[in-house]
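With one protein chain withheld, the remaining protein chains of the complex are depicted in position.
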Amino acid sequence: MEQFLQVTISGLATGAIFAISAVGFALLWQTAGAVNFAHGEFIMVPAVLILALGTQEPTVGIPDFIPLIGGANIGVALPSAGLPWGLLIGFALTIPIAIFLLGYLFKVSLVDRLLQPGGDDIPLVIATIGLGLFLREYVHEAWFATPQPFPSVFGNGFWRPGGVAISADDIGIIVACTIVIGALQFFIKRTYLGRQMEAAAQNAETARVLGIPVNRMVLLTFAINAVLVTIAGLLVSPAINARWDAGINLGLLAFTAAIIGGFNQVRGALYGGFLVGVIQNWSGAYLSTLYRDAGPLLLLILVILVRPQGLFGRAEERRI
Amino acid sequence: MAESVNVPQSKAADGSDALDQPDFENRRDKIAIVDRGRLSPSLIALVSMLGAAVAVMPVGRAGFDGVIGLWFLSVLLLVGVNVAVPLDTRNGQMVRWISTATFVAFMMLFPIGKSGATMTDFGLFAIFGAVVVGMNLTQGFAGQVSLAPAAFLGIGSYTSVLLDMGEEVTVAGVTVDLPDLPFLATIPIAIVVCMLLSVLIGFPALRVRGPWLAFVTLAFSLLVFLVLNNEDGLTRGSRGIRVLRNDFEIFGIDMLPTHNFYYAGLFYLFFSLTVVWWIVRSPWGRALKAIRDNSGRASSLGVDVRNYTLLGFAVGSGLAGGAGALYARQVEYIEPRSYFVNQTIDFFLATVAGGLGTLAGPLIGGSLITLVADYLRFTGDWYRVWFGLFVMVMMVVAPEGLAGSFNRFRAWVQKRVDS
Partner (left out) sequence: MSSRILLRFLALFFTFGLVTTACSSDGGDDTDAAADTSSSAEGDSGDAEPPDDGTDTDGTDTDGTDTDGTDTDGGDEPDAECPHENDTVLLFGPYEANQPAGVNWRAGVEHGIRDVNESGGILGCQIDIEWQDTQADPDISKQVVAEGAELDPYTIMGTVFSGSTIVNMVEAQRAMIPQIVGSESPAITDRAENGDNDFIFRTSFGGDSGAPKLVQFMVEEGVEKVDLIYKNDEFGVGGAEAHREAFEAAGIAIGEEIVVQPEQIDLSAEVSQLAATDSDAVFVFFSEIETGAFHSEVAVQGFEKPLWGADPLTAGASIELATPGSADGARSHSGVVADAPLFEDWLAAHNELHPDITSVDHNNIKGYIGVYVVKEITERMGSFDRDAFPATLHCASITVEDEPGVLLDVSYDANGDVDRESFIVEVVDGVATVIATVPPLENLADRGC
């Protein structure tokens, strides 16, 4: 029983990692129709930025080209009693950069040009695979090649109530992830701005007629996605370290969680993420550690075949 | 050529498109122009010039570096030659056949005087070229993204090697004594196994439009990796299998020298090009193009969209599987890591950069990930950064790829000459 609780709790924590990674992916798909195969890299890049801006690690400084321009170390870490202030400052500095690079520039340069209303998604799929390759290899070549430790905002504390070990990071990430996704769900469903956004996503023509600034709403979606991936980078990296190739696995798990949960529902990503994390851990503990990744993948294939809108998604008519 | 150039114009003449919003259908038509269902003569000639350039190069590493420079020079030359000869005239027909024949001849004669390492590189080019030819059928002609070519390459490799070794294997507690088949017999088996598997996963995934096939094949390739890595009794897991070419003969020819083995890869490349060429010219190919350009219209005309797409996917996967059998002997050591998603991404960018929906595109794409990558190795991994950037730019600026851009440029020049 203790082992079951132990495995389930840490499965939920891992699941929260997948959920927070998946939510941006689902959001873009749901509201902008953009399938982003570079999503894993979108999480990796802010994580690296946070580390570069927020700490004075000599190994993760700045990419190669910046020394040509100026300062050798732009880290602004404030050493403080146990609290990761540097990390939070790095986080705050990263958000505007992410909104510009991963939100605005991504939308303007790729999505707007490749995704036409009623058109095919394949060109954008191809281009984002290229984008993922570009970001990954760029960080690898210009920045650093070995995994770097990434401190947790929640510290390294842990408790062992009744023989079950729970770390502060686990609890922190589960709570933070639930709050973030809950807030996003509330924003989309309950606020005026959010409903405008959803309306623009569901039928751009009608929304335009109704006076909703469609283009601005879509841009808002991309900005929100950029903030989400930055939060994900902050929360996920303590578990997987800051590394250039983190995006591959993260991206795969994000797709899996988003599709299983239902990509047209933001909260689908939350349920999907938790489900994937728990299934992985259960199959690792009780079936075979060799095939702990196989459970979610089989579930993914099954969901696509039987219920493409996802376990928690709502069915929708797909226009041809 | 002239009528195809008019297509975008007539579209634009509708006035339906806002100027700053390029019309998507329009873009698709541009891809359709370059796809004329035949070996694009200019590009075959281009590749043959590559062969010609390489054939006169001195042997050795330094010579190989120079080859690529000559290649680009020959591209410029060929633009001139092909622009001067209109395609649809008798001369154009002649250019087509002559350039195809030169291409074949040069590829056949190429190994003379080359070092073993150069031939290793070109052997890999031929094998990966065949994979990209297959992927191009799925993606460029059937209009679906498959993210499993590396998985099919792996299935092909392991199928062929295990059937060739003829040892006992254990799967899930069941011990099977595998037959010891000759190498050549294992290639068709590898192809058929891959085609069957792809039908199995493609049939349900192609029910609805959208990138579902991409997701299913992605999940499939991860599962394949897990099986290859974990089924120790079958695949020897992460320790891999050595598949040395020592004592390895095809039709009595010793395959140990890379010069000889290069021909095995080359014939397979010719085989896959012929298969795709034949498919594209057949009614099936025309149906595929109709589907890719507008699946709604195609299905209303009575084309069975799902089955045609599925067949395109299955043939593409089968070609990857057969290439896997050769790949195992080329690298002489197979292990699950070689067939992970990274390899798929390489194939993928080769397909896109070379040119979707053309026959010569995969040859260019295949050379990008083998020959050009080898040439650019002095940059460390920087060339991969450029490749990623290149794919993005290509999709935005010229979705028809390198081969297609070249054809479009020729059409543009011809229009200028005509008017």
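Side notes on the structure shown:
Labels for the chains are A and B, by order of writing; each one numbers its residues from 1.
Please note the rule applied: a contact is a pair of C-beta atoms (placed from the backbone, for glycine too) under 8 Å apart; a residue touches a chain by one contact, two chains touch by 3 or more.
This is a predicted model, so every value here is computed, not measured.
Partners of the chain left out, restricted to shown chains and counted across the full complex, are A, B.
When the whole complex is considered, the residue among A:145, A:179 or A:210 that touches the unshown chain is A:145. Remark: the omitted chain is touched by one listed residue; of A:36, A:264 or A:281 this is A:281.
Residues of chain A in contact with the chain left out of this view: 3, 6-7, 10-11, 13-14, 17, 58-59, 63-65, 68, 105, 108-109, 112-113, 140-142, 145-147, 149, 156, 158, 160, 165-167, 239-241, 249, 277, 280-281, 284-285, 289-290, 292-293. Not every partner is drawn; the one left out touches chain B at residues 20, 60-61, 115-117, 120-121, 124, 229-230, 237-240, 242, 244, 246, 331-333, 335, 337-338, 374, 377-382, 385-386, 389, 393, 396.
FYI, only the chains that are shown with their structure count from here on.
Interface of chain A with chain B (complex): residues 35, 37, 109-110, 113-114, 116, 118-127, 129-138, 140-142, 248, 252, 255-256, 259, 290-291, 293-294, 297-298, 300-301, 304-305, 308, 318, 320.
Against chain A, the residues of chain B that register as touching in their complex are 21-25, 27-28, 139, 143-145, 201, 204-205, 208-212, 214-216, 218-220, 222-223, 226, 230, 295-296, 341-342, 345, 348-349, 352, 380-382, 384-385, 387-392, 394-396, 399.
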